[in-house]
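What you see is the complex with one protein chain gone and the rest in place.
Chain naming follows the written order as A and B, and within any one chain the residues start at number 1.
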Amino acid sequence: MSIRIDGLSKKFGGHVAVQEASIEVGTGKLVALLGPSGSGKTTLLRLIAGLEFPDEGRVFFHGEEVTQKSAYERRAGFVFQHYALFQHLSVFDNIAFGLEVRPRATRPCKDEIRERVHCLLKLVQLEPFAKRFPAQLSGGQRQRVALARALAIEPRVLLLDEPFGALDAKVRKELRAWLRRFHDETQITSLFVTHDQEEAFEVANEVVILNHGHIQQIGAPGLIQREPANAFVHDFLGLDFQI
Amino acid sequence: MAGAIQDLTTLRNATRPRRATEEGPLVRWALILVSVAFFTAFLLLPLVAVFAEGLRRGAALYLQTFTDPVTLDAIRLTLITAAIAVPCNTVFGVAAAWAITRFEFRGKQFFSTLIDLPLWVSPVIGGLIYVLLFGSQGVLGPWLQAHHWRIIYSTPGIVIATVFVTFPFVARGLIPLMQAQGVAEEEAALTLGARGWQLFLRVTLPKIKWGLLYGVILANARAMGEFGAVSVVSGHIRGLTNTVPLQIEILYNEYAFAAAFALASLLSLLALVTLGVKSYVEWRARQQLEESQS
Partner (left out) sequence: MRRILPGFRLTLGFSAVYLTLIVLIPFAALTAKAFSGSWHHLWEVVTSPRVVASYQLSFGASLLASLINGVFGFITAWVLTRYSFPGRRVMDGLVDLPFALPTAVAGIALTALYAPNGWVGALLAKVGIAAAFNRLGILLALVFIGFPFVVRTLQPVLISLSEDVEEAAALLGATRFQTFWRVVFPAALPALLTGITLAFGRALGEYGSIVFISGNLPFKTEITPLLIVAKLEQYDYQGAAGIGLVMLLASFGILAVVNGVQAWNARRIYRID
């Protein structure tokens, strides 16, 4: 399952959020969208998910154009920065949500749903927490519930918006390594947004650097670090490395 | 208006896929239609009816209502009542809000519940309690009679009943505001040497003025329009204990409909002005909040 975007542009009022962005994410790749805040990376992710619609350009999932399809039809797995968990539902019901809302014809039976949810809980190492509610979990646990919930519908692609943004440094590191392993196991085509270059370079196969809505450089982590394409990339990376 | 035009264009331009957080245009316009219809039938129509009925017999008769001495007496009594009740309740509201939002003390919950009480008991009870206290067969009745003091069926009773039904408004307007604002600025002023009244007038008052105004106008609207509680304590003595709402009732029951509605239109205008000021104050408060945040 690959993702391809072709010349995407999006304006909000007079503000240009994304300008003629083209990216290709190969099947099974884990790609990072890296840039300072306001660089348009979250908008790009939302355009891919169908939460926003581009003024120009097209979006393809595995060669099939989805530009005119709604988020509901695209069914991308999406993990929100602030998790967006359903507060009034337990961890179990949060994860089961995507299965429960299917039309009767394609909805798995109750036992099947239970089995799937427990399988996912095991995957994200939250088995003992099935009956808890979001408010009773730590930030890292909530993040993993959000991931399990997104995976429950067996999405074709996984999109993560600042997946570790709201967590403290130690948990971030742990989850980062875990995401890398997780991706190696599932091989699901993934795209994640981050403003933390260490995170991007450590986890991703490929990094896309954005600034002011323009793509600055696309490449493997090693390549970008060796050969920054322009002054912005150079500065953006360099400043951080001196710390 | 611009939003509506945009909505209409999206209605025509059905090729754009629907955003994840919007309903289809059909659902949207059906819901708007239902709510506007309900709103028109239940809120707008009665309001229009007041003015239409008041002006039905022509402007001359409409204006003549306001030259009737009994009606003028009623207007005078209403103004006097509001002029006493509103300032009393303003002082009370500020004091109560200060105590509740600035200090911890035992019985705060009870205190706060008491402030809300008039909002959830029947206005009739608001009148009844004073009849039972000050009326001829009331607890203090014999004692008052011995001193030839009259409270029930007289102006003091009307004022007290009005004070009762309107005392929560200023406090209720201020408490959430003062809670949200916190005490950092007051504490800073203290360290700079501000004392007591200085602190209140120079630091707190400018911060709460819009909320205070909001509470005061609501209290005023209610004070001038209160019917139930005042009706119970007034005794309906013409020219003596009639407020405007009671005079409306009398005119209406005497089939002087045009006059009743003319007088009612006066109170409706007051209500509309109150809502206008309220919207303005809310808008100002939002502006102030945005300015302080940016």
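Quick note on the criterion: a contact is a pair of C-beta atoms (placed from the backbone, for glycine too) under 8 Å apart; a residue touches a chain by one contact, two chains touch by 3 or more.
Keep in mind that what you see is a predicted model, and the values were worked out from it rather than measured.
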Touch with the omitted chain, as defined above, among A:76, A:126 or A:224: A:76
Absent chain, residues of chain B that touch it: 1, 3-4, 6-7, 20-24, 27-28, 31-32, 34-36, 38-39, 41-47, 49-50, 53, 91-92, 94-96, 98-99, 102-105, 111, 113-115, 117, 120-125, 128-133, 135, 137-140, 160, 163-164, 167, 183, 186-187, 190, 195-196, 199-200, 218, 221, 224-228, 231-232, 245-246, 248-249, 252, 257, 260-261, 264, 267-268, 271-272, 274-276, 278-279
Contact set of chain A toward the excluded chain (per top definition): 49, 51, 70-72, 74-78, 80, 82, 84-88, 97-98, 100-102, 133, 135-136, 149-150, 152-153
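The working rule: only the chains that are shown with their structure count from here on.
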Residues of chain B that touch chain A when the two form their complex: 15-20
Footprint of chain B on chain A - complex, ascending: 50-53, 68-73
